[in-house]
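Report on the structure given below.
Every protein chain except one is present and positioned as in the full complex.
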Amino acid sequence: MVYKSPNKGMTVIVKTVTRLTLAFILIYGIYIGMTGGVSPGGGFTGGVILALAFVHIMLAFGKEAALRKLRANTLRMVMGPAAFIFLLGVATGRVPEEIGAICEMVIVGTGLFAIFIALVLASKSDRNSE
Amino acid sequence: MTAYILCFVLFSIGLFSVVRKRNIIKIIIGIGIMEYAVNLFLILIGYCKEGRVPILTEGQSIKNMVDPIPQAMVLVSIVLGLTLTLFLVAVAIRIYEKYGTFDITKINRLKG
Partner (left out) sequence: MTPQALVPYMIFVPLAAAFLIPPFGKKFKRAGDAIPCAASVCVTTLGLYLASSVALSKVLVHKPYGWQAPFGTAFVVDGLSGIFLVAMNIVALVVAVYSIGYLNTYTDRWKFSSLFMLMLAGINGVLISGDIFTLYVFLEIAAISGYFLVAFGIAPDGLEAAFKYAVMGALASVFVLLGIALIYAHTSTLSIAGIASVISVGQQTDVLKFATVLLLVAFSIKAALVPFHAWLPYAYSSAPAPISAMLAGVSTKVLGIYTIMRIFFVMFEMTPQVSMVLIALGVASMVVASILAFVQVDIKRLFAYSSISQIGYVALGLGVGTPLAVFGALFHLLNHSAFKPLLFLASGAITRLTGTRNLGKIRGVMKDSPVTGTATLVGSLSICGIPPLGGFWSKLIIILACIQAGRPVLALVAVVVSVLTLAYYFRSITQVIFGKSVIRGQREGAVTVSMAIAMVTLVIISASMAILLLPNTGNAVLKEAVSVILNGKSYSAMVAGVLK
């Protein structure tokens, strides 16, 4: 399990709090992503919160833990089709609004997390992980 | 009016940082400051005194609403600025690996 490596990441306090709050952050992100239109929220904001949840793991447990949860390959495989479906929705107007919101959330979340990963990996000069 | 002047001062600080600084990280920060000054300017354009959030809900009449179009423009331009900053930071990291310096005057392998 990723949480069992005591030497990496930050102190035990941060790790425990992260473990406890992670589910709530994810649920809150999805909630914000699904509401929108007449109230504050929408796919972009939700996606940012989702990405921040994973960035949170990365800060607390180290980058290996976060990458084990969500690999760079997975990010690539998910982001492209999600963007394609969103584009299809924009082009034809036939894709339901909820699916569009989910896709936008996925695009923004994976995109921001991928940016973070790219910068972390570039700064440590070990680029074999991808 | 004061807000506009301060916004312009912020823009000038960013421009000064881009033009005069030699450290590439400071140049990147300068570009960020310029972008946010322009975003602030857009928000100021749309603002009206004691304006309300431009969300239409039931049972409320529309009056004294701030202009939503500049806010949409700012959202888009923030995302574009994020991409640009990402690119510049990634390139700065790689440049530091290859050249061993952040000084723009020493990064001059291309001459002529």
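Read from first to last, the chains carry the letters A and B; within each, the first residue is number 1.
FYI, a contact is a pair of C-beta atoms (placed from the backbone, for glycine too) under 8 Å apart; a residue touches a chain by one contact, two chains touch by 3 or more.
Computed from a predicted structure; not experimentally measured.
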item	value
Touch residues of subunit B, complete complex, unshown partner	11, 18, 24, 27, 31, 34-35, 38, 41-42, 45, 69-70, 73, 76-77, 80, 83-84, 87-88, 91-92, 94-95, 98-99, 107-110, 112
Positions on subunit A contacted by the hidden chain, ascending	76-77, 79-81, 83-84, 87-88, 90-91
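One rule holds in what follows: only the chains that are shown with their structure count from here on.
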item	value
Subunit A and subunit B, separation of their C-alpha mean positions in angstrom	24
Contact footprint of subunit B on subunit A as seen in their complex	38-40, 44, 115, 118-119, 122-123, 125
Complex contacts: residues of subunit B adjacent to subunit A	55-57, 75, 82, 86, 89-90, 93-94, 97
